[in-house]
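Only one protein chain is missing from this complex, and each of the others stays in its spot.
By written order: A, B and C. Residues from 1 in each chain.
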Amino acid sequence: MAGRTLPLSKRGFNFETTMWVFTRFTVVAMYGLIIAGLIGGLMMSAKTGANLADIFYWAFFPNKAGNVIGAYIGATILAKLMVSAFVLVVCGHGVHGVLEILDDYFSAPRVRRWSRNFIISYAVVASLIAMYVIWNR
Amino acid sequence: MANIHQFEVIVVGGGGAGLMAGLYASKTAKTAIISKMYPTRSHTGAAQGGISAALGNYEEDKPEWHMYDTVKGSDYLGDQDAIEFMTNEAIDAVLELEHMGLPFDRTPEGRISQRPFGGHTNNETGKPVRRAAHAADRTGHMILQTLYQQCIKNKVNFFDEFQVLDFIMTDGKAAGVVAVELSTGELHTFHAKSVIFATGGYGRVFEVTSNAYAYTGDGPAILLRKGIPLEDMEFFQFHPTGIYKLGILITEGARGEGAVLINGKGERFMPKYAPTVKDLASRDVVSRAIYTEIKEGRGVDGKNYVYLDIRPETVNKIAAEDGRTNPDGSPLRITGEVVLQKIPDIVDFCRVYLGVDPVTQLMPVQPTAHYAMGGIPTNKFGEVVVDDKGTIVPGLFAAGECACVSVHGANRLGTNSLLDIVVFGKHAGLKAAEYAASAEFAKMPEDAESASRSEFDALRGGAGNANVYDLSNEMKNVMFADVGIYRNEKDMQSALEKVRELQKRFKDVKVGDTGKIFNTELLNAWELGNLLDIAEVVAASALNRKESRGGHSREDFPDRDDANWLKHTLITKKNGKLEISYKPVVITKHQPKPRIY
Amino acid sequence: MEVTVKIFRYNPEQDKRGHYETYKVEADENDRVLDVLELIKGHTDGSLAFRRSCAHGVCGSDAMRINGRNHLACKTLIRDVGANITIEPLLGLKVAKDLIVDMDPFFDNYKKMLPYMINDSPLPADGKERLQSPEQRARFDESTKCIMCAACTTSCPSFWASDEYYGPAAIIAAHRFIFDSRDEGASERLQVLSETDGVARCHTAFNCTNACPRDIHITQAIGEVKLAMVTGKLD
Partner (left out) sequence: MGLNRNVDLLTGLRYKGQGPYLTFILHRIGGSALFIFFTLYILTLAGVEFAHALFSNALVQIVIVVLGIFHAINGLRITILDLFPKLIQHYRVAINIEWAVYILICGFAIFVVLRSAAGG
């Protein structure tokens, strides 16, 4: 009566399963990045003397001019990398989340194909814009 | 007509017996199962305790002992050739269920677990033996599910929610059935070579019953109207432990796990009535004991119930007194967790319906109408036998609770019914397919549906104001009070008259719903007609049998009378009149002797 | 006590859409909602249609919406729901008449799960039972309790959205076999369940678990199936 384990090809590990894992993975990643961001923010608040609340505020609501984070983005390559990672992860997560919702309501194969195409194009366009902005400022 | 179907074998009923029959018949013949409910809703699913087979997984056990116990349990009215056949097939039947995937509970060695049950004994020591193979307290549910699953696997045809109304016979041979499709109200004709009835019991003729609303005796009533006799209808089993007032069953398995019965004075009373096996005596004995306690004023608060006690402290105390042991020989000891694990559903019922927690409180119980020993007479291959000479109706079969083989005689042992449906369901299926392979389709009359249609029209067009609900309650009350556990001439006579009066009033019944789609009012009325026919037959058979035997206990004839009554009753209805004849009991190995537990 | 019961009525042969009707009946607080329905059918309006059989919560016939939530009418007592009761048919299945819904899609989804033992290996040489330890048996005990009443599936928001979703009851049926040590069909079932209309449609809304009259931890079972797809572990 030994333990039973199915090989990878036989356990139904397909697109849906992958995305399920991906969503859980992005949760961990997002929390990781948020915590890293907060620590970074805290360190910066120590440097700039800005208070904690300001840091939180500017971290989550971008401001075109005089944005603390905006300024911070330009600061180091590391920060740029982190923000890019965050945007990509959020984009993947959010975009798939919307796909989930669409899949719930529309089950005709044709509609599902279209929602998938739409969602993927959205992800690509949004990521491109974000990457361009982050790396060109 | 448009709705005509043709199958070689038609099974009426999707319970354990019907599914088993359908499964086996479909291996070689074109088969369909017709059921008035989705098959998984059949009452087999309510069976709790277990299915018996002398597997001997805990302790020594033999099919011969199982046979003897069944014969004795039947109060020597069971046909011993059929009983021997069944108990010999039991082991393979249970193993086959396991191979089909049935999730039996397990012993530490990984084998099928078994528990003691009323009337199952080691013939040498007289002590209870563990013979009931079980899956928690939902063995019947698992059997039903497993068989339904096998039918899906084997692509058996189902007509779900089709209610059979009529059986068609041409030149004394089965030709098919007529059924109504509940979702449309359309009639359908099913042309067949073999027809197997497996419609279950008719406990709904009684007020307090463990039986489902669907237990309205459709099969036996349909055949009775076709002039086919019914056998041993006076024998109806009252299960000792039904939940007070509701009749919901508390399995004998509870007593198998050590629970005991307590009267209103807080005394354990079963040792008085069955010194050896005590609370595990067979059902008729325990039901009568409870009733006697109540009659003599020892019910709880002077009411008509007693307590069932499975609180670990009581069980452990009494098990020590009785010297009961676990399979490994250590003294029997239980805890609250054991109760929860062994009878989870019972605990749930008590909590939901009574607000009582069996682990810490007493369960109020009273005997409840439970099982029809009588029914459509068959031989051990499920062929319907119409007289004492073994004459069969070609192409007509019956199996399960609606049939009377007779393996249960005057009193069924717990767990033998699930065995009955599996074993005889299978053989009825095999025989029906075998018959179909060689027979031609009997001719279907031009308008086979006319009889059913006029029955329905009569109900819809009824003149009077008789109310189905009230008529049915009146019938149930009188049957439970006067043709119940204890019976006597005077009460049964008046019950019979009452039932006949109800039959007259039933002619005036008015069904208000004139629609076709799911006209449940019409169907309930039709079912009441069946119940009344069955009630009449039960009362008349009981009145006729002037002795006490098994489930049939008469105050005016308290003893068993082998000289005059060691025979089966056959009752037929010809031109509105009941006629009774008899059939000898098959006795092979065990001569009747007094029945003491 | 007097109980006021508001019941959804729909007669397909006359009505274009459903309406509610209110009845007042005398009932005991320990009566089942089913008893009240029987009483109304018996005395007030015989045409009221609903399914029932066992009357004690083991056959799965009478799942319906009672006071806005799925229950078995025979397992719900008046004392649990109070003197004002609203009874409606299950959601997400076609209403055929009054409280009766079309169950066919539900059973069709069940059948897609290959709900039967798959094991082509030879039987034990002694012809006896396949061995299974009590622990292995306990692994899938929960999901064997299902009576296919559909209370879970018809409470699931994903199923409301589209009946292509197999639904929690079907997943429970699959779970029953996937984790049975004697079964060899887990792979096929997982492949089916990993499709878009499989477990991916479950967003752990827990309505199913709350609706289940057999107290099956449905969401947990679905979670176990999801994880089995990722890890392949079946114990």
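Please note the rule applied: a residue touches a chain if its C-beta (ideal position, glycine included) is under 8 Å from a C-beta of that chain, and two chains touch if they have at least 3 such contacts.
These numbers were taken from a predicted model, which means no experiment stands behind them.
Trainee: Per the definition of touch given earlier, which of C:L93, C:A170 or C:L234 contacts the omitted chain?
Mentor: Checking each option in C:L93, C:A170 or C:L234, the one touching the absent chain turns out to be C:L93.
Trainee: Under the stated touch rule, tell me which residues of chain A contact the chain that is not displayed.
Mentor: Touching the missing chain: residues 24, 27-28, 30-31, 53-54, 56-57, 60-64, 87, 90-91, 94-95, 97-98, 101, 126, 129-130, 133-134.
Trainee: Suppose we count only contacts with the excluded chain; which residues of chain C make the list?
Mentor: 10, 12, 17-18, 67-69, 91-96, 102, 155, 157, 160-161, 163, 203-207, 209-210, 217, 219-220, 223-224, 226-227
Following the convention adopted for this analysis, only the chains that are shown with their structure count from here on.
Trainee: Using Cα averages as centroids, what's the distance between chain A and chain C in whole Å?
Mentor: Here chain A and chain C have centroids separated by 38 Å.
Trainee: Just give me the whole-number Å value for how far the CA centre of chain A lies from that of chain B.
Mentor: 63
Trainee: At which residue positions does chain C touch at least two other chains?
Mentor: 131-133, 136, in rising order.
Trainee: Mind pulling the chain A residues that touch 2 or more other chains?
Mentor: 1
Trainee: Touching residues of chain A toward chain C in the complex: what are they?
Mentor: Chain A residues touching chain C: 1, 3-8, 10-14, 16-17, 19-21, 100, 103-107, 112.
Trainee: What part of chain C is in contact with chain A in the complex they form?
Mentor: Residue list for chain C touching chain A: 131-133, 136, 157-158, 161-162, 164-165, 181, 186-187, 190-201, 203, 226, 228-235.
Trainee: Looking at the complex, which residues from chain B come into contact with chain C?
Mentor: 37-38, 40-43, 45-46, 95, 98-101, 103-112, 135-136, 138, 141-142, 145-146, 149-150, 152-153, 160, 183, 212-214, 246, 248, 345, 348-349, 352-353, 467-470, 511-513, 515-521
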